[in-house]
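Missing here: one protein chain of the complex. Every other protein chain is in place.
This part shows chain A:
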């Protein structure tokens, strides 16, 4: 039945000259997802041919070596030793500082590596291991995690998201899938720079899909897993990298539960699932307070500052004017950033508690991720992946937003990718994104957006293109060696700020619209 309906939709729109991808969609969502997924995998493999962070750069190397070292540690030491400094585990050399789920993942990937190439994960002797096969196997671990976690999650999300919308044109769904799977930043960071963001983001997407299909308990489980995979910690508790989404999940699920017949019971159930998942993941460290607090202390990067390098967030950008680091102590900076983060994501939380809706939930994810990126403590340039994810999930509603944030997120990571010698994939993948974004398939609703503020847009785009070229070709003046980085940061920050305002406003407007709808319903 589903299929015949799909075929009719295609026929109704009987594709004219403009639609290049009519062949892609006529077999239903699953077939087009498969096709796009294989293409996305191919692009990922192709990116992984390029260098990774810290390739051939002793003694510390980069993220690649960190991940490999974790595999080495988790594989060769008992669970309780993983986070402990000892003669066999030198914490100062890429000590494990991610939550236990990452450690387990490293363990399993380590098993895979050991099976094919034992030297690449042997204790001590494998430091800085960079053999052909070793590198390849490492790349394949990311690839397989992407294919096994992120892709199925996206498929689940697409099914959940589009099952409620009957008016969607099939090519739009295909376009939406492509926008999520071919997100350039994620591909460059995971398969170029080398990280495993696909796992935590995949779990988050799965949780979002579960929320959309009203399976709150599953959502809680998946999201707790995501929290335990990648993180960033405050002195005052666990606020993780994926915690960027926590306020949105929390407020939406709370808001939803409050509307049920038995709110207390609902909240209790959700809380139990979260606690249970956490307990499961942290099990090996729960036997003593000491072991638990040791892991916690490993997760807290006390020694680091409020920002790193030139990240386009509030603290780093305003530090041009206000020297935060010299005015305040670390302790007060932490409080300050916590306060700023919470207060900026409060509006979106309130909206979700007040009137939870699937739509508002996605905006809420975006808003809370934005406020964390802007104001929280110790943000990387890679953290922009987190606001990007809900933006790509919202691609059909906010195509312009997605384009804008993707391009500027890419740009904000440009200095990082330059250091990793990933300029060629940077160019190719951004071109691919723009091409697929503007696929000549007649997404009519985009046309109006294109004329919107076109002069302004052209100015900004040309500005950033010029900055790219300047960054690559010119040497900055001696007095300001990071002048160009700072300029890139300023430009990106201004754009992110605008977008954050826009999405916050949008989320509240949604409610107005729904209130209006409710009133209309009542009138009728």
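The rule is simple: a residue touches a chain if its C-beta (ideal position, glycine included) is under 8 Å from a C-beta of that chain, and two chains touch if they have at least 3 such contacts; residues count from 1.
In the analysis below, contacts and distances are computed from a predicted model.
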### Query
Of the candidate names "Calcium and integrin-binding family member 3 isoform X4", "Receptor activity-modifying protein 1", "Alpha-1,3-glucosyltransferase" or "Phospholipid-transporting ATPase", which one corresponds to the UniProt protein name of the undepicted chain?
"Alpha-1,3-glucosyltransferase"
### Options A:49, A:111 or A:286, residue touching the unrepresented chain
A:49
### Task
From the listed residues A:265, A:424 or A:463, report the one that touches the chain absent from this view.
A:424
### Task
Since one chain isn't shown, list which residues of chain A touch it in the complete complex.
4, 7, 11, 16-17, 20, 22-24, 26-27, 31-32, 34-35, 38-39, 41-43, 45-47, 49-50, 132-133, 136, 140, 143, 424-425, 427-429, 431-432, 435-436, 439-440
